[in-house]
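One protein chain is absent from this view; the other protein chains keep their places.
Up next is chain A:
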Amino acid sequence: MTDSKYFTTTKKGEIFELKAELNSDKKEKKKEAVKKVIASMTVGKDVSALFPDVVNCMQTDNLELKKLVYLYLMNYAKSQPDMAIMAVNTFVKDCEDPNPLIRALAVRTMGCIRVDKITEYLCEPLRKCLKDEDPYVRKTAAVCVAKLHDINAQLVEDQGFLDTLKDLISDSNPMVVANAVAALSEIAESHPSSNLLDLNPQSINKLLTALNECTEWGQIFILDCLANYMPKDDREAQSICERVTPRLSHANSAVVLSAVKVLMKFMEMLSKDLDYYGTLLKKLAPPLVTLLSAEPELQYVALRNINLIVQKRPEILKHEMKVFFVKYNDPIYVKLEKLDIMIRLASQANIAQVLAELKEYATEVDVDFVRKAVRAIGRCAIKVEQSAERCVSTLLDLIQTKVNYVVQEAIVVIKDIFRKYPNKYESVIATLCENLDSLDEPEARAAMIWIVGEYAERIDNADELLETFLEGFHDESTQVQLQLLTAIVKLFLKKPTETQALVQQVLSLATQDSDNPDLRDRGYIYWRLLSTDPVAAKEVVLAEKPLISEETDLIEPTLLDELICYIGTLASVYHKPPSAFVEGSRGIVHKSLPPRTGSSESAESPDAAPSGAPPSEQPAVIPTQGDLLGDLLNLDLGPPVSGPPVATSSVQMGAVDLLGGGLDSLMGSTSFTAPSTVVPASLGAPLSGGLGDLFDLAGGVGTLSGSYVVPKTVWLPAMKAKGLEISGTFSRQVGAISMDLLLTNKALQVMSDFAIQFNRNSFGLAPAAPLQIHAPLAPSQTVEISLPLNTVGSVMKMDPLNNLQVAVKNNIDVFYFSTLYPLHILFGEDGKMERQMFLATWKDIPNENEAQFQIRDCPLSADAVSSKLQGSNIFTVAKRNVEGQDMLYQSLKLTNGIWVLAELRIQPGSPSFTLSLKCRAPEVSQYVYQTYETILKN
């Protein structure tokens, strides 16, 4: 007598027979029939045709039958919305049942019926259940609010369920609290803007109390919620940590990891000198180690997180190397992760042990694992200098095994070792050359060619070796072709006499016979360099390369800090911020954006859209709110930004329409001019650096005399922009306004595909050309660029008037900042007014438009003032001496045609001036005054 009988079918047609049974008078037969229906449903058969018959069975005292019908309803109600209404009455009645189990069941099931019409009927019963005397019903109702919100968010808000839910956080029953938190977290995730989980010390205290008493799952929700709280000082952080630490001993690994997240985050706030800090560090290690004795799937997630923790705070696990040793029957995904962490923990103290292990792994069966083990040996060499020699000899041993894939991996890593320790291990080149023929993978071939080119002077037959590769040039992958081109040029520069034919052959292959633009461009650059200035060519191609460091595979600090906040989530498994991949939040943010108007779009920087497509149709690059939130989190987490006071303010949520369309098309045009993949990434740093410099020279601007230029200030700190730092200023020369930018890459990865866009602003400032950065920006490289601006962009009055909101995009993300520009960049060269005209205008402007300011501590004579101001297009119309005071009458004209008239009273011997400004648009006076101040005091 098992349930498998429900699967047997008859020839007559199953559905037909079930229908008859469902309508049978016998209760028992009915129940059996419903069971058969459910059984079919579980295996994915479509039994929706039986809907009316099953719903008819709903009115019953038999709880099992009721539950079964409910199960069916949840699955099929959506496909039969009209029929589902039939069930409403029973639900409403059940919500009044004296048995709390039935009340809860009814409200729970109703929430699962995802039919709009039903939700209306659900509101009243739900409201009652949220206030039910039985906590079991309340906790079920809390979840139901989340369900309802998923179906109809507006309804939930209108009915005030969110507030009721918030009240439940203070419920006396810990289970209800946990469920309320879980429901609120889920709702908050889809509505990042709504400030649902408004945490304050009181509510935190309630959560911490509930934490001790609720179920393990509830603890996870509460801990994840706690992690979003920002304690006001280190004492509060410590007291929360103290109350969370016991969770580290929980049997449920998800509870442990969520607790680790809270502790890792709040630890940031604790001083390292504190005794408690040390205690906490010690307490973190054992639970992390214990996670590794769990099931392999749990181990995997734990290892991905440990990888982050080890990068952030290596001291926690530095003595625990051995637990990461690989067992041969670990699943491959666990093996690879363990290996990665072993490298991160490798230090001088344990390197001998680690190397012995790695050598052991290199003889295992699994190819992927062996490859990674070989690579790991190379990484050890780079990380721990003392071990380099031993690593190299281990690698040579492995090359002797002649196992094809081992040899290839070994060569790839030896290339990196050469880069790290130049002129140390080149004696092994001979051994490497013996294996030339067995290399069939592009990466290994490219590495070998790089070695031959780099050390051409030490390899007698370098030209022959490279020539053999050249024969099949067109069949090679791009990576190998590029390497071959560079290697032969290097060879030519080192041994010009014998290799002229070879270099000509490769240049013509690269430039004439290839369709690959990267290859062609590089070929042309070399060609031109060699033909115009061989000395320069030598300096560029054979330039000394920066040493590589082990850090290349570390996660960059800003991202790491963000990921630490996401310990235990999918983000931590992928090592990407959630905004980069979680679909839900992105989609919903899109929806909440205000509609953009077409007119303002087309007026916005016409140069930016050369394709001519109407901007409104273009996909907009819109920041997800997650991004901004993530960045804000970062900010709070890290140490305070030091350095000069910054004139930026982060863009408010409301200003998301900052970037209409246009940015994408902008990208199109820049990426055409900027060859983004000039060099393969593995060898990227040295060459791209050189090229970058080259372009810098071309793009550099000599500073002509012109308006006063404010020194550059940091507009966008690297903390906020995933490692991109932007500082800059504005200048005006001979009528041309430009924005002079200094872009610094403080991240660990190469940045490329830059683009810039302004929000509408008071004077219609807009970029007159795309942001031209020709080469990708290598880590720790800085590029200076001058962006020409015009004033034909669309206009919107800003507050303050000279506020400019800017968006900068690169291959990593879009970043926003706002800055204040000095008004004098807008003062036109034609700003000198005729005397008569000046007098007439002065009289014409009503007196209430006059504004008076004091300029203090400015010990300049009237003539000096006059000439200084003239440099910035403030023209002196007349000068008079009245009662021993110098009176300067000045005029200036803004780009939008507004005239400003000024009277400057200078008392000889006194450093204070009085400035009277008259203008038809009095709101600019304030800013003109500021400009006077800046110009005169610098």
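The rule we apply is simple: a residue touches a chain if its C-beta (ideal position, glycine included) is under 8 Å from a C-beta of that chain, and two chains touch if they have at least 3 such contacts; residues count from 1.
FYI, contacts and distances are computed from a predicted model.
Colleague: Under which of the names "WD repeat-containing protein 74", "Dynein light chain Tctex-type 1", "Adaptor related protein complex 3 subunit mu 2" or "V-type proton ATPase subunit" is the non-displayed chain listed in UniProt?
Modeller: Options "WD repeat-containing protein 74", "Dynein light chain Tctex-type 1", "Adaptor related protein complex 3 subunit mu 2" or "V-type proton ATPase subunit" considered; the missing chain's recorded name is "Adaptor related protein complex 3 subunit mu 2".
Colleague: Thinking of the whole complex, not just what is shown, which of A:Ala20, A:Ala49 or A:Leu63 touches the missing chain?
Modeller: Here the residue in touch with the unshown chain is A:Leu63.
Colleague: Looking at the whole complex, which of A:Tyr333, A:Tyr455 or A:Phe853 touches the chain that is not displayed?
Modeller: Here the residue in touch with the unshown chain is A:Tyr333.
Colleague: If the hidden chain were put back, which of A:His250, A:Arg390 or A:Arg920 would touch it?
Modeller: Candidates A:His250, A:Arg390 or A:Arg920; residue touching the omitted chain: A:His250.
Colleague: Using the touch definition up top, pick the residue from A:Lys35, A:Lys545 or A:Arg905 that touches the left-out chain.
Modeller: From the options A:Lys35, A:Lys545 or A:Arg905, the contact with the absent chain belongs to A:Lys35.
Colleague: Just name the one of A:Ile15, A:Val92, A:Cys123 or A:Val143 that touches the chain not displayed here.
Modeller: Spelled out, the listed residue whose C-beta touches the missing chain is A:Val143.
Colleague: Since one chain isn't shown, list which residues of chain A touch it in the complete complex.
Modeller: Contact residues on chain A toward the absent chain are 1-4, 6-7, 27-28, 35, 38-39, 42-44, 62-65, 67-68, 71, 74-75, 78, 99-101, 104, 108, 111-112, 114, 134-136, 140, 143-144, 146-147, 150, 173, 175, 179, 182-183, 186, 189-190, 213, 215-217, 220, 224, 246, 249-254, 256-258, 286-287, 289-290, 293, 295-298, 300-302, 319-320, 322-323, 325, 327-329, 331-333, 353, 357, 360, 363-365, 401, 403, 568-571, 573-574, 578, 581-585.
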